[in-house]
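With one protein chain removed, the remaining protein chains of the complex are shown where they sit.
We just call them A, B, C, D and E in the order they show up, numbering each chain from 1.
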Amino acid sequence: MFFHKQELQYKASPAKPDVLQARRMQELLGGQYGEITVAMQYMFQGWNIHVPGKYRDMIFGIGAEEVGHVEMLAVMIAQLLEKAPVEQAEDAISRDPAVAAVIGGMDVQHAIVAGAGARPVDSMGNPWSGSYVTASGNLLADFHANAAAEMQGRVQATRVFHATDDKGVRDLLSFMIARDTMHQNQWLAAAAELQAEGHEELPVPSNFPQRLEDSSVAHQYQNFSDGQQAREGSWASGPAPDGKGQFSYTDGPQDHGVVPLPPPTTPDPRFYGTTGKPNLVEKVVGTVKDAL
Amino acid sequence: MFFHKQELQYKASPAKPDVLQARRMQELLGGQYGEITVAMQYMFQGWNIHVPGKYRDMIFGIGAEEVGHVEMLAVMIAQLLEKAPVEQAEDAISRDPAVAAVIGGMDVQHAIVAGAGARPVDSMGNPWSGSYVTASGNLLADFHANAAAEMQGRVQATRVFHATDDKGVRDLLSFMIARDTMHQNQWLAAAAELQAEGHEELPVPSNFPQRLEDSSVAHQYQNFSDGQQAREGSWASGPAPDGKGQFSYTDGPQDHGVVPLPPPTTPDPRFYGTTGKPNLVEKVVGTVKDAL
Amino acid sequence: MFFHKQELQYKASPAKPDVLQARRMQELLGGQYGEITVAMQYMFQGWNIHVPGKYRDMIFGIGAEEVGHVEMLAVMIAQLLEKAPVEQAEDAISRDPAVAAVIGGMDVQHAIVAGAGARPVDSMGNPWSGSYVTASGNLLADFHANAAAEMQGRVQATRVFHATDDKGVRDLLSFMIARDTMHQNQWLAAAAELQAEGHEELPVPSNFPQRLEDSSVAHQYQNFSDGQQAREGSWASGPAPDGKGQFSYTDGPQDHGVVPLPPPTTPDPRFYGTTGKPNLVEKVVGTVKDAL
Amino acid sequence: MFFHKQELQYKASPAKPDVLQARRMQELLGGQYGEITVAMQYMFQGWNIHVPGKYRDMIFGIGAEEVGHVEMLAVMIAQLLEKAPVEQAEDAISRDPAVAAVIGGMDVQHAIVAGAGARPVDSMGNPWSGSYVTASGNLLADFHANAAAEMQGRVQATRVFHATDDKGVRDLLSFMIARDTMHQNQWLAAAAELQAEGHEELPVPSNFPQRLEDSSVAHQYQNFSDGQQAREGSWASGPAPDGKGQFSYTDGPQDHGVVPLPPPTTPDPRFYGTTGKPNLVEKVVGTVKDAL
Amino acid sequence: MFFHKQELQYKASPAKPDVLQARRMQELLGGQYGEITVAMQYMFQGWNIHVPGKYRDMIFGIGAEEVGHVEMLAVMIAQLLEKAPVEQAEDAISRDPAVAAVIGGMDVQHAIVAGAGARPVDSMGNPWSGSYVTASGNLLADFHANAAAEMQGRVQATRVFHATDDKGVRDLLSFMIARDTMHQNQWLAAAAELQAEGHEELPVPSNFPQRLEDSSVAHQYQNFSDGQQAREGSWASGPAPDGKGQFSYTDGPQDHGVVPLPPPTTPDPRFYGTTGKPNLVEKVVGTVKDAL
Partner (left out) sequence: MFFHKQELQYKASPAKPDVLQARRMQELLGGQYGEITVAMQYMFQGWNIHVPGKYRDMIFGIGAEEVGHVEMLAVMIAQLLEKAPVEQAEDAISRDPAVAAVIGGMDVQHAIVAGAGARPVDSMGNPWSGSYVTASGNLLADFHANAAAEMQGRVQATRVFHATDDKGVRDLLSFMIARDTMHQNQWLAAAAELQAEGHEELPVPSNFPQRLEDSSVAHQYQNFSDGQQAREGSWASGPAPDGKGQFSYTDGPQDHGVVPLPPPTTPDPRFYGTTGKPNLVEKVVGTVKDAL
């Protein structure tokens, strides 16, 4: 169960309205790596988890926090939109480039659809999508995805931070960027702990029997480009991070197969695909088959 | 530039057709973590990169390989579909549960739309989406995303592996799972190397000035759930992975703010939102404003 | 069957071109509650209806009107775009904020994709989606959805009305807002009539046997927030609108269940999920299972 | 802020696993009118609200409950999936139609992507979309949308109820259907109260100045179909629900306009659209313009 | 304006219900090349057209017909769904593979969402999308797109035809396939006429000044694959269809450029991208810039 408390985790009031910044904040709220994504992602991981204990507790502990982050952003956006223009005052536009920027750059649906409120969309107006969520049931894979999501989220938040000098907005972002720092660290620590406790190793999933994969290419860099510097990297020689092999380098892949020739039996003519024979033949076959 | 060679990186021929397995393979081809995703992701990272040298070479080297993986899967799927049923033969269905499973479980568009061919969709028929791609310009954030993507991809491939006992399909998957092993290792090695060379540190992005974030909460676990075991984890005490702080634990967040009261100036009445006053007042105001 | 008549239900000519207003009008044409939505929604309700007579006639009568509304908006938008800028004349931009607003704010695809024409998208460029449509087969549920859609649509149209002072655009919107008034009334009247004639009651669907739902919570407000004023509302005491119970209030839900512990039988190890046991055990199990 | 409590609002354990029912339950979790939709919808309405007091408290009180409903469904689905088939055991399929139904009808991503867990998608695998959410800032419009959503949701839940005879699943649905009953009533009561207190009237938005809409058609049924029974309805004569006019009926719309002829000034030739003149003329014009 | 007549263009009644065929018919109704697509496509082309006369009349003449085709399919689908199973009768499934096929293969939302009715989706449940529509303002380009759409549509309809032997369904498809034949011919004829009358030539758009394109490669086949037979085609030598050049063949493209090296001025450090320099340098720069 979830309970709501009518306080925010951190104050979320801008110094003054700014509809352009409101639009940018939508990325942090409803973008691919926005707060809805991490909230949903952690909650689905928690609901699908098969084990009790500290990992499960931690997932719910952070999941609920993230819903509150959505709230802080939404509350902030609504205030940034307080002066969202209702009309396109041509005089004002003609006189003032700042007005022109607002008229040109605002999220049009902030005004028409939400009446100066936040929306579950990103900064370009794409609705948030369930396809952003990652919850595989394999905790090590998922914790890495979580760490990666927090990194992308923090990168985006720092960019949005610099886009404004509003004291209130920067203050909130200063708090949220710090939480991203924490969560980035948190998932990296949890991923390390999972491995230390023997729940999972690299490569993920580690309990797929090794004999079932083609070990001859499991640690081999195959270069499909004409650049020559890739062989200088630590991924081209030396021990691999999973501790299960030595990296090697091969310049160009070994040929293993060919595009198969068309199979001896042609596809069913009733698919009406092109099969390389003048269609007269097929027409007869088709007509006959159909008549049966 | 990209060049095509009419050979496959690995042979891709099933022992026999299997339209249900064809559908499952679509997840590896066109799903959130399928081969189209990683191909596109690495290529966009390469096109947006600002630095020459080994990282850039490596990104293109693997990016081109992944396009070839899309090809192997597509070629395999087309062959698995060779006996895709054109008709719903009621007699056959009534007699044979295996036919019933095929009629019930096949990707309907494999037959109707593609004429027994592969499609750029996942196993539930969702078209591949550009929103799956991550390319932020920050290589450490992106390499972590890449490693996470390879982990999810490998987990999915192992599940699809067990769904069939077709020798040809398992053979291809055995090769592809090994490549996932390599690529998982590759990105982890590259991420480590980026840090070792001082390009980037944790937390990402590391050159966001630390004084601009609220350091009081940057390493603090805040528990928003009623579980008590989360404090036992390595994320609740001890040094954080970024080496820049000690984890701490707090049971319940400190209150920092409140949901702001409605601002003294009400929104423009021409948004026709609800403002808490009987609308008679607004109607007068609106009419007057409008008349001006 | 549908027939087209080369007249519009109402004149649709702007006083002068305005590419920014063209973009706003797209919301009314192709947005979540735009005219395509209601046209499609009413038509699908009509096609799926199981009963002849006045409701069915009425649904088709309004459905066809709404296709004509799409037409009026499209014709208007094409004219508003007549002066859509082909080039980004830097001189003009530098001199004139109004030009800057246009360059910044226009729907880029209006120019590049449609060559100064309307598109089946909303004001942020999201393509219209079949997922906006509601047609459940239960007419009372659907008529309420229709009334709600007309309300949202009218709210949006009034906002778009104020965004321009173009006489021609306002004239068309004045007509369309009046039609929204009619249709809002129409669906509310139809919903009332359905109930008066005994086809359906509240709660919808009314013929789900009452004994099959948990009547102990069917009229009980459960407060999951810490606000205390919700108990003052008419939804917290007194008779409920469905006439089948008295509202009651409870501050905090009664606990009925717990998150289930992991089931005694662990999931199939071949899902490679995390199961709380060091994976060595599983690896053995998996290898053995696989070998069989 | 949101807090999580590790109990469920109601017990959510099936009598036995059933992957087909798991798929159906996804509609109630992640469909257009599933629990994610209402949770998000109410929360966004709450975050965008401009007024303190009972409406706002109520919105948060129910919003948090709905997040808990997502949880109950997710937990239930994960248990229903416990025996999700990892392999396509041909022998078993060939012998048993029930196995064939499962192989054919399961959500393929439940196995491959989630490892036997719930996902933020509907029963056909479409990811949940932010475009399902309605939050306009006009509470009367939004409360009607909420009531309509609860009706659709309840209709769907009753259908899913009959699809199974699992005691545990029916038990949970019996609880959730009752909550839908409550919430349907709740929003209807709240909508009535908003009007009774004078915040808003019909038609929504009521404070759009009536003189700005074309009152001649604001209560007129216009029949665009050839059915003749629509005039028998209460929407074709008598007083309208908004109390502001009498319904009237007209058989066929009055012609108000025509599709405008092509404007005297042709579009910019650099759009390369078709303009009705042989393109030689344009080519010359274009070349000249371009040369300047 | 559009008017509805309560007759169908052709009878649409199946011999008996068939929920699997209902799902297949959804592709023809709501797929990428289904009837909603062509209806919308032709209507948008008509609304955006700049010229009066026969082309415009024809576009509206066929556009309205296509809306009627959506209707015929929807009416057919609703009847095919008449026996859609409400419950998952385990006994019946266990005994009868045909029931298993239905339970496994039906569109789950046909039952849960539409209550045995048609939906604006394709055969895999993807909602119809406005992104399927093509209307560029250039009639020759659009007529080619229309002809191509009718071809895809007819191919799909013939495949769906063979999937059933229901006399009623085949009868309707027999009619619709014939209309596809007509419309395929119609658009090809119209495209030829546009050229014959000098409105447009190949390549489209023909009035783009030829001197503005790089004529050295405008008729040159460049082979980016290692196949050698492509040079045998009529696209590799001889006159091109546009009558404006001779095809030539080149085995491998000429190198024209290189991937640009990183520009001398690095991107703004406040994007926190990776720039190839250890981040210490940037951190100083960033801190200084930020401090200013």
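Observations
We adopt the following convention: a residue touches a chain if its C-beta (ideal position, glycine included) is under 8 Å from a C-beta of that chain, and two chains touch if they have at least 3 such contacts.
The structure displayed is predicted, hence computed values, not measured ones.
The chain we do not see here touches A, B, C, D, E in the full complex.
Touch with the chain omitted from the figure is made, among C:Gln9, C:Gln32, C:Gln79 or C:Asn126, by C:Asn126. Check E:Ile62, E:Val102, E:Ala118 or E:Ala163 against the missing chain and you find that the one touching it is E:Ile62. Looking at subunit E, the residues touching the absent chain are 6-13, 32, 53-58, 60-65, 68, 72, 75, 79, 82, 84, 86-87, 111, 115-116, 126, 129, 131-132, 134, 136, 138, 140-141, 144-145, 147-148, 151-152, 154-156, 158, 161, 170, 174-175, 177-182, 184-186, 188-190, 192-193, 202-205, 208, 212-225, 227-230, 232-235, 240-242, 245, 247, 253, 255-260, 263, 265, 267-268, 270-273.
Contact between subunit C and the unshown chain involves residues 1-6, 49-53, 55, 86-88, 90, 93-97, 99-101, 103-109, 111-113, 115, 121, 124-127, 136-140, 194, 197-201, 205-209, 212.
Subunit A residues in contact with the hidden partner, per the touch definition given at the top, are 20-21, 23-24, 27, 31-32, 96-98, 100-105, 122-126, 155-156, 159-160, 162-165, 224-227, 252-253, 261-262, 266-267, 269, 271-280, 282-283, 286-287, 290.
Everything that follows uses one rule, which is that only the chains that are shown with their structure count from here on.
Considering every other chain in turn, the ones in contact with both subunit A and subunit D prove to be B, C, E.
A straight line joining the Cα centres of subunit C and subunit E is 25 Å long. Separating the CA-averaged centres of subunit B and subunit C is a span of 28 Å. Residues of subunit B in contact with two or more other chains: 6, 32, 53, 55, 86-87, 96-97, 100-101, 103-105, 111, 115, 124-126, 136, 138, 140, 155-156, 158-159, 162, 205, 208, 212, 224-225, 227, 253, 267, 270-273, 290.
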